[in-house]
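For this depiction, one protein chain was excluded, whereas all remaining protein chains were kept in their positions.
Our next item is chain A:
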Amino acid sequence: MPGADKETELSERIEAFLSELKRCGSGAGSLRGSAETARETTSLLRRITAQARWSNAGDLMEIIRKEGRRMTAGQPSETTVGNMVRRVLKIIREEYARSRGSTEEADQQESLHKLLTSGGSSEDNFRQHFTHLKANVIEAINELLTELEGTTDNISMQALEHIHSNEVIMTIGRSRTVEAFLKDAARKRKFHVIVAECAPFCQGHEMATSLSKEDIETTVIPDAAIFAVMSRVNKVIIGTQTVLANGGLRAVNGTHTLALAAKHHSTPLIVCAPMFKLSPQFPNEEDTFHKFVSPHEVLPFTEGEILSKVNAHCPVFDYVPPELITLFISNIGGNAPSYIYRLMSELYHPEDHEL
């Protein structure tokens, strides 16, 4: 039966994606960038919308929520997956509201205004059937995919406004977004980049090699030298793994040190992060916030004698509070950290914060 074949094919793909996620997460950093993860998640969700069996928006949202939960459970630190699921859920809600003809798109959020004016029948269980809903949702997801493809370019286009000639820029580790950002600015300006190597995985080395291929003057420094060199730096530009709901960051370890040093010297800290990295989580969940990997990079197994007497940890992420950040540059422009709540309310619906 063709229906059953499609379903098994669909579940196979989902399983493949899940195992890919689980495998990647155990490596040093991520073997694939967040942008690819976002794109693959969105394509998978589009496939689910097209092939799964559902008759109304409520069913579709249930299916997507269920799959979303499985996917985020596979790799909790990869928040992009959850973010894309939430984006798609919001798309479904919007398309449903549009099909119903109601113009209260702006009233989706809870607000004092809504409390006062609602007439009581605001409980919408999305059970109405619309024939064109499937096509509309798939079209909207396609638009989302196009947006995802253009994020790095959109961010790099803003580079010339922020980087000036003869400036010294500091960065840490390797971020593809920052790399593209700096390379774009290097086409028209001459500046100097200092890269902190970001032990123990030392991705800073790859970043430096890649930048120097584009004729950008690069210097690699060890993490301990960050504070010492900071007085000569004009700007700090970093990437991040996730942007949290309070405007803080979950970035590669060493970033908090960098941010504190920048604050001390009153150097602006600019974060280049595309919108799909914005997550509605707060930094309170300690059990899911951190990820630890094998400490053999920190303390190799050859040091067998002291291993029994010493505890070695190798955390992957760092929390940077919003007070240390000056500007967020995303594909929709530059924003202050205090504005993050607004961007979040435009991207996600409050009921989807908990999948």
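To be clear about the criterion, a contact is a pair of C-beta atoms (placed from the backbone, for glycine too) under 8 Å apart; a residue touches a chain by one contact, two chains touch by 3 or more; residues count from 1.
Here is the rule we go by: contacts and distances are computed from a predicted model.
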Seminar exercise, completed: Should one name the undisplayed chain from "Small ribosomal subunit protein uS7m", "Translation initiation factor eIF2B subunit alpha", "Acyl carrier protein" or "Ribosome biogenesis protein NOP53" using UniProt, the answer is "Translation initiation factor eIF2B subunit alpha"
Problem set entry | Touching the absent chain when the full complex is considered, from A:Arg23, A:Lys66, A:His113 or A:Lys213 | A:His113
Seminar exercise, completed: Considering the complete complex, of A:Lys22, A:Lys66 or A:Arg342, the missing chain is touched by A:Arg342
For this session: Identify the residue among A:Pro222, A:Pro300 or A:Pro350 that touches the chain left out of the display.
Result: A:Pro350
Exercise. Please identify, in ascending order, the residues of chain A that touch the omitted chain?
Worked result: 110-113, 115-120, 245-247, 282, 284-286, 322, 338-342, 350
